[in-house]
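Quick one: structure below, then a few questions.
Heads up, one of the protein chains got dropped from this complex, but the rest are sitting where they should.
Lettered A and B in written order, each chain numbered from 1.
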Amino acid sequence: MAQLPAIIPVSLLLSAFVAFLVGTFSRSLVYPITLLGIVTALVTAVMGLIRVLQDGAQHYYFGGWPPPLGIEYVLDHLSGFMTVLVMFIALLSVIYSRRSFLQEVPEKIVPLYSLVLLMLAGLTGIILTGDLFNLYVFLEIASLAAYAIMAIGNDKAPVAVIRYVIMGTIGACFYLLGVGFIYFATGSLNMGDVARILPGIYGSRLIVVAMTFIVIGMALKMALFPLHIWLPDVYTYSPSAVVALIAPIMTKVGAYVLIRMLVSVFLPNYLTSVLPVTLMIGWLAAVGIVAMSIMAIAQKDFRRMLAYSSVAQICYVALGIGLANPFGLIGALLHILNHAFMKGCLFQISGGIRYRAGLWQIPQFAGLGRHMRWTMGAFTVAAISMVGIPPACGFFSKWYLVLGCIDAGNWVFAVVVVASSLLNAVYFFRVLEKVYMVPSNNDSTVTAASDPPGEMLAPILVLASGIIILGVINAVIVTQILEPIVSLAF
Amino acid sequence: MIAKYRDLIVSLACRLMVPFMFLFGFYVTMFGHYGPGGGFQGGTIMASGVILLRLSLGRQATIKKFPLELGHIVGVIGLLIYSATGLISILAGGEYLNYAYLPIPGMSGAERQHLGILFVEIGVALGVFGVLLSIFDSLTKEG
Partner (left out) sequence: MFQVLLDHYPYYLSTALIVIGVWGMLAKHNLMKKVIGMNIFQTAIILLFISSSVKFGATVPTFDPKLGLENTALYVNPLPHVLMLTAIVVMVATNGVAFAILLLIYRRYRTLDEEEILRRMRE
């Protein structure tokens, strides 16, 4: 029971290796082993979160070496929350993906699922670790596995992915430079140790440069506004089930690293007093929300519209981080949770439409509402939540963000958050109108379409009902899980 | 690139050198405790031995001894040795990769740590050997 923080990434790693070994001999056993690994990690993550809620933060020392000698894993409210979120979305996406992979890329199933498990091991390692260099190692594990599975498929995906490879490697190497400078200045790589030593070397220029490099590196990984260039092409051309897995969780883990740096390593009064990094993040995010929402309105391809919408939503999270006060941080964390559910649902719906009807251009969606009832119903729920109408969960995260803006006295940001909901409404209701109001002009692909098969429809419906449930119980989540995180920093 | 090299001297010299390369790679792996070396370095040297054979003798001649799937299988077995060593430590009551808890009879805690590092280095050497060989094989595959 005390070994919980290690079992989560280790079980995923072991099942990746076992799945690859078994898969070279028998192809049909790969999917059950994948499901077994993810279910083990999800159950362990839920048990870990319950233990943290009862007992407080858990510290785990790898190899028995205590810090600052060894690598430390920390399971506290923030990491427990993120681990449960990532594993739950991963489970639903993997259940969704089987039919889609069998239709699109049947001969590459074995390496595909092994790489999915490796990527999930990397993501949980990033979330749980308390050591700065260990975070770089797991960041690259997750990123390399993600590059590989995104390049499988048609002939436009590799061009999009090579750009992501180059920009993602620059981001990770900038993070490595930042960690190097922190090591030169403090002599330690452990997050808690560095947080203890930092107030003693307050005016050091090395720390300022380190902070800048880490923020820019994670902004590249997170697709913050001017550094988001790789994201629309990648989300448009990759296989649909792969995007449904990666889009809700990859960029969120980048935002998690920024929050971890803010909350545990560079405490907020250091960040706001020495170099106004959070102010710059906030302004870039505000411009990004407006610019990306306008770009999303201009798209005809459904997946490309969802990709620009994803950049705008991650800019909401960055706006919450950039405010650097309690309500802003609660809004950012709640928006990570809500957006994972909303975008997971939307990308799975996009994959379902492609699976059944082979369509991805919005003008061709005319009249689909009559034929794919459950799918379009789930799309309506997700669209309402993205716009921000209660009781769907999207309203509550934007509410906390606006409260944070008012607390910081920054009226421009509050106006941006509210006005961008109108922009979201434009591009989502345009699709809703095409789907429900416009009569289908007897297009044979539309009339022959029906709801995706049960294996693909069930995760969509679970996510859609999760959107409503999260909206109803959001007060419980905020008081039990998110407020202890914020009280660490402020 | 993967056809047999036409010159006799080159192919003969490569065939003579490769066993020594394997031996040197094994030496570097084992002596990582006492000098520069260890799993990654030894694995790379061993992989470069097989790659030299593939480059100089051609693919047809080397497939009998080093089949195309060898890289994948040996690599995964090596990584499983690494992970399983850590898992045995958890099952025996300690933390992950705490070699003092490995159930080897007749040794003190410090000696078990010494031996545990050796197991892990062998696993890493096999893993790196397999991965580099499979990278080379998949990059030079036809079509």
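The rule we apply is simple: a residue touches a chain if its C-beta (ideal position, glycine included) is under 8 Å from a C-beta of that chain, and two chains touch if they have at least 3 such contacts.
This is a predicted model, so every value here is computed, not measured.
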In the complete assembly, which of A:Val46, A:Leu144 or A:Ala195 touches the absent chain?
A:Leu144
Per the touch definition above, residue among B:Met30, B:Leu52 or B:Ile135 touching the missing chain:
B:Ile135
Tell me which of A:Leu53, A:Leu102 or A:Ile166 is the one touching the absent chain.
A:Ile166
Can you list where chain B touches the absent chain?
34-36, 38, 40, 128, 131-132, 135, 138-139, 143
For chain A, residues in touch with the removed chain
133, 136-137, 140, 144, 147-148, 151, 155-156, 158-159, 161-162, 165-166, 169-170, 173, 176-177, 180, 183-184
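The rule is short, and it goes like this: only the chains that are shown with their structure count from here on.
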Taking each chain's centre as its mean C-alpha position, how far apart are chain A and chain B in Å?
36
If we count contacts the way the header does, which residues on chain B are in touch with chain A in the complex?
69, 72-73, 76-77, 79-80, 83, 86-87, 90, 94-100
Spell out the residues on chain A that touch chain B in their complex, using ranges where they run on.
3, 6-7, 10, 13-14, 17-18, 20-21, 24, 60-64
